[in-house]
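Excluded from the complex is one protein chain; the other protein chains are retained at their positions.
Letters are used for the chains, namely A and B, taken in the order the chains are written, and counting of residues starts over at 1 for each.
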Amino acid sequence: MRRKVVTGNVAVAEAVKVSGVQVISAYPITPQTVIVERIAEMVERGEMKARYIRVESEHSALAAVYGASAGGARAFTATSSHGLLYMYEMLWWVAYSRLPIVMAVVTRAIGPPWNIHSDHHDALTARDSGWIIGFASSVQEAFDMTVQAFKIGEDPKVLLPVMVALEGFTLSHTAEPVDVPEEELVREWLPPREPLPFKIEPGKPFSVGNLGPDEVSMELRWLMWRAMERSRLVIRDVDIEYAKVFGLRSYGGLGEDFHAKNSDYVVVAMGAWSGDAKEAVERLRSEGYNVGLLRVRFFRPFPWEELREVSQNAKAVLAVDRAVSMGHRGVLGLEVSSALGGKVPVKNVIAGIGGVDVGPEDFYSIIKGFIEEYEYGSIEGWSRPEWYMPWMEVGGG
Amino acid sequence: MGFSYKPLNPEREGFEDLKAFAEKLLAKPSPGSAGKTGMWRLYRPVVSVGKCVKCGICWLYCPENTIIWPFRGIPSVDYDYCKGCGVCSEVCPAKAIDMILEGE
Partner (left out) sequence: MLREFLILSRGGQGGVTASRILASAAVLEGLWAQAIPEFGAERRGAIVKSYLRVSDGPIARHSNVRRPEGVAVFSSRILDLVDISKFAPEGSTVLVNAAEKPKIPGREVYYVNATSIAVGLGLVIAGWPLVNTAMSSAMARVFRIASLESVVSALSEYFKGELLKANIEAAKIAWDSVSG
């Protein structure tokens, strides 16, 4: 184990190296570029025995790793924002072909206006595609989640691609101490990939996804849905096993319970700002408020069981969103209210869009406002989301 | 902290699903997977040996791979699978392939 002070991007590149990735293809885009630059350097210097395929677009990048993965290789790519949107078609091809590719998505707002800072809109466009989607909350977790992603995705019970989302700049360019396990130990725990669910190779021709009866499409989606359901167990087991094998921390599986169970008020958040939210929760608890936080680590599969468990005795739940579904609520807010099925009133706050800085003081006022609103009796079962924009005189829903 | 975990589906093995998935997603090429498509044919291509210049263009263009062409030789047609589309007759530079109504 070595403790290094590295940025989120460098941590992901290190994770790709120790995971024994064989093929990388990517197209540069801020703030992801450093990941693939660092990998390219390691391949060039011979520190990584891998093929690096240069391409002319993100669509081609994911198409290239699709081919590599279909050929049995362990494959990785990374992108952000507009790059992810450009590869959107291939996202579905990869998932529907059940190829366990791992992709880092360094989250970045979508333009216009041009903006390189983070919100969650880009990664969440993959919501329904069949990718497992995780959100890291620290540089260490970005490293851990990337290594774990290969183990989870390649599990024969799962065989789904995994997206590791890490906040642009807030994690990608922020340097923090990271404990990096020895490469040999990781390789032992994560042996070379078994070429499943199929392997394309010369001399044994077959075609993937030939035109067939409509029922076949539906059956394939059903099988995929079952695999996604099974992945809940695999994600949890891998989290525990990883912590044991490498002497690192276990995060809690699909979600992290921070004083949430048996609290009167439960806050739900995901990504790097969850740490800021935790500090606010701690401060409120020290002031006598019975409040806790559920951090969503995996957005797909969604931790609805965990959420129901921690909010069993809750009076109200608050979902703080960094993405909004135009015409409805915040994206996380929608997930939280649907998972709770009307059992508990859910307030939804939208903040930090376009990378607007949200710190512990902001979370303090958002959470305290939510508790006061509930106590005054003004939180209904369903309400319009509230836009948190303290710099504007007029805000609200 | 931590969750009491109750999986939706207690089944831990996904291997049966995996087999079903691969069977449904992948198609292995084999002749006549849709039966003998020669039965679909209305017109039959017939090569006139005297006019043929042995260029192989019919073999190159046939969308169903049913022209049998010995290199620089005279082609013949696999009538079990030829659907009678007539592309070979259209592209033949020597007008050596006639389309004859089946049954004549």
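Heads up, the rule we're going with is that a residue touches a chain if its C-beta (ideal position, glycine included) is under 8 Å from a C-beta of that chain, and two chains touch if they have at least 3 such contacts.
Because the structure is a prediction, the values reported are computed rather than measured.
In the full complex, the chain left out of view touches A. Only one residue from A:G111, A:P177, A:P205 or A:P390 touches the chain missing from this view: A:P177.
Residue A:G275 is the one among A:G72, A:G275, A:G354 or A:G369 that touches the chain missing from this view. Among A:P28, A:P195 or A:P360, only A:P360 touches the chain left out of the display.
Panel shows chain A; residues 3, 5, 31, 116, 138, 167, 169-171, 173-177, 272-273, 275-276, 278-279, 357-362 of it touch the chain omitted from the view.
Here, only the chains that are shown with their structure count from here on.
For the pair chain A and chain B, the distance between mean C-alpha positions equals 44 Å. Across the complex, chain A meets chain B through its residues 97-98, 156-159, 196-198, 205-210, 212, 216, 219-220, 223-224, 226-227, 229-230, 232-233, 236, 252-253, 255, 257-259, 261, 305-306, 309-310.
Across the complex, chain A is touched by residues 1-9, 11-15, 17-18, 20-22, 24-29 of chain B.
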